[in-house]
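With one protein chain held back, the other chains of the complex are shown just where they sit.
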Amino acid sequence: MAAGELEGRRVLVTQSDDYMGPPIVARFREAGADVTAVPGRLVDAAAIDGLVEACPEPDAIVANLAAGPSPHVVAEIEDEEWDELFDVMVRPLMRIVRAFAPGMIARGAGKIVAMTSAAPLRGIPVTSAYCAARGAQNAFVRAAGLELARENVQLNAVAQNYVHNEAYYPDSLVETERFQKSLARNVPIGRLARPEESADLALFLASSRSDFIVGQVVPFAGGWATTTG
Amino acid sequence: MAAGELEGRRVLVTQSDDYMGPPIVARFREAGADVTAVPGRLVDAAAIDGLVEACPEPDAIVANLAAGPSPHVVAEIEDEEWDELFDVMVRPLMRIVRAFAPGMIARGAGKIVAMTSAAPLRGIPVTSAYCAARGAQNAFVRAAGLELARENVQLNAVAQNYVHNEAYYPDSLVETERFQKSLARNVPIGRLARPEESADLALFLASSRSDFIVGQVVPFAGGWATTTG
Amino acid sequence: MAAGELEGRRVLVTQSDDYMGPPIVARFREAGADVTAVPGRLVDAAAIDGLVEACPEPDAIVANLAAGPSPHVVAEIEDEEWDELFDVMVRPLMRIVRAFAPGMIARGAGKIVAMTSAAPLRGIPVTSAYCAARGAQNAFVRAAGLELARENVQLNAVAQNYVHNEAYYPDSLVETERFQKSLARNVPIGRLARPEESADLALFLASSRSDFIVGQVVPFAGGWATTTG
Partner (left out) sequence: MAAGELEGRRVLVTQSDDYMGPPIVARFREAGADVTAVPGRLVDAAAIDGLVEACPEPDAIVANLAAGPSPHVVAEIEDEEWDELFDVMVRPLMRIVRAFAPGMIARGAGKIVAMTSAAPLRGIPVTSAYCAARGAQNAFVRAAGLELARENVQLNAVAQNYVHNEAYYPDSLVETERFQKSLARNVPIGRLARPEESADLALFLASSRSDFIVGQVVPFAGGWATTTG
């Protein structure tokens, strides 16, 4: 990666203490960005005001929003967990774009990268609530991304799976023989991504090198999913 | 269509007074189905109990759930309209599958057809809230559909666009020259579908002729969208 | 299936002695179609003339074209096998549509259903030559199908995988424990399709019940692939 590729760029990273937050903050700082890292979930509308105060005019935003995948068969999905997934991951994504897009449009440029999931691209049994919420994010990115394209604001998503992170792939799981077998069988590349590899894709999408890419949901899953869906 | 293709099959149609409800009820009855048509939105959990009372052991369900597309640029999406779309279209879909799938599994067979939208397959600017909600439905159908596949319960979606219905394409709109030009330009087939054509696809997916099709989101849009996304 | 759904319709089935030919001929005759079954590969341009002579004005065509999947790692693909796949499956598909579409356009209606494969929708290692050829077919169906849409000629594909047929799934393979385990692991529905189930989808696409579906590649793989790609 270019040491100074984001030199002087103001970047806002949300829920920076969770999911892809820590590696993205580290990677973007390494690339010279002036990163505002805001930890915590963004459930309430007021939390978005906090973002705006913390970083009123970002050049780029990494909308990192995560809640546990909470695996359940459909018959056992609880309303509370369903609502939590949508409250933590879906509505805040819309609110972030709603809050910051007008300023980016006014300034004539902006980048928003949503860290979502490849899970809905193929569909994962016993994870349908999570797939629904991540699918809502991906669909929003596509539609809003096409809308913002003409304004020189690029909104895209990193739809990842099999990226090493403590939230979804704790070492205690990864080290089991069962997991390693499943990895060998299901993931063509045969390994988990290092978190900084996903951060590198986010960095590309946040840089001026990808201005023609808009409204796109980029699968990042070592070949587990290569098509959108 | 075969006159008696659904002869004697108990079919539950939700929100039967809206969107694709009326043509589906008509078409399925013509095909011999014993249709229970339940009008009205299904926002509350209690509304699902009403469905179960009305039709405790359906052979097939048409999960027809709709709210207006409410076109707005991202900057003008209101929380209330966003929540309405998810409350009317997304959470009820999960609750319907959650309520009826166990019985279908116990009886060894079942069909659920969700009437969704092709909008999220391509993404439509100024309609991102609607695309997000329909995208959540499609992603849920894929994941839950794969989960239920082995139980001989087939859950699929008709992802339609450009189907003539009063909710989205009132005659007052359709008859304008502007609309006809847009149709000619954007829809390869150059016309709207008649509602009964969409009902025919739903009927195919609710019949025993499609038992190998599971977790699938079928574009139905006259060529406007042919790929999933 | 409706006994007389294709009553009196002239249907041409190509390479009728191979792949999906036999079950399609049987199913379509059962549905009342006047089927012209033409056996053999269609490598030469002259072979297409033979089709036209055999059935000059078909209402529907099932373009069933197949050659063995010939599994090889990329390093061992031979030019001859590569060319055979394209000569048997790809060029003839174009020539069939080229030969018959003008007549269908002149008569104001027509149906063409290509029996292709879901393999390119996900990509199968050690089968890349076959995936390339089937991918060419699917891409041709999409583009030519959109072109013909306005003429009331519907061209679509059944992109199948895991359909029981002697060419790809001989009983000697299917009965092995290894195959059954792989089926349980990779195919959500957990079984092979019966050939007549695929024929039922072809019949739906060849009938007047699917006039709004154009240029579409329909995955038919028991959940192994549900998205296009």
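Order as written gives the chain letters A, B and C; numbering starts at 1 within each chain.
In this text, a residue touches a chain if its C-beta (ideal position, glycine included) is under 8 Å from a C-beta of that chain, and two chains touch if they have at least 3 such contacts.
Keep in mind that this is a model prediction, so the values were computed, not measured.
Considering the entire assembly, which residues of chain A contact the chain that has been omitted?
1-3, 5, 142, 145-147, 149-150, 188-190, 193, 197-198, 200-201, 204, 209-220, 222-223, 226-229
What chain B residues would touch the chain not displayed?
Considering the whole complex, chain B reaches the absent chain at 121-123, 125, 185, 188, 226-229.
On chain C, where is the contact patch with the chain that was removed from view?
Listed in rising order, the touching residues are 45, 73-75, 77, 79, 82-83, 86, 90-91, 94-95, 97-98, 101-102, 119-120, 122-129, 131-140, 142-148, 215, 217, 228-229.
Following the convention adopted for this analysis, only the chains that are shown with their structure count from here on.
Counting in whole Å, what is the centre-to-centre distance of chain A and chain C, each centre being its mean C-alpha position?
A distance of 39 Å separates the two centres.
Residues touching two or more other chains, restricted to chain B: which are they?
142, 145-147, 215, 217, 228-229
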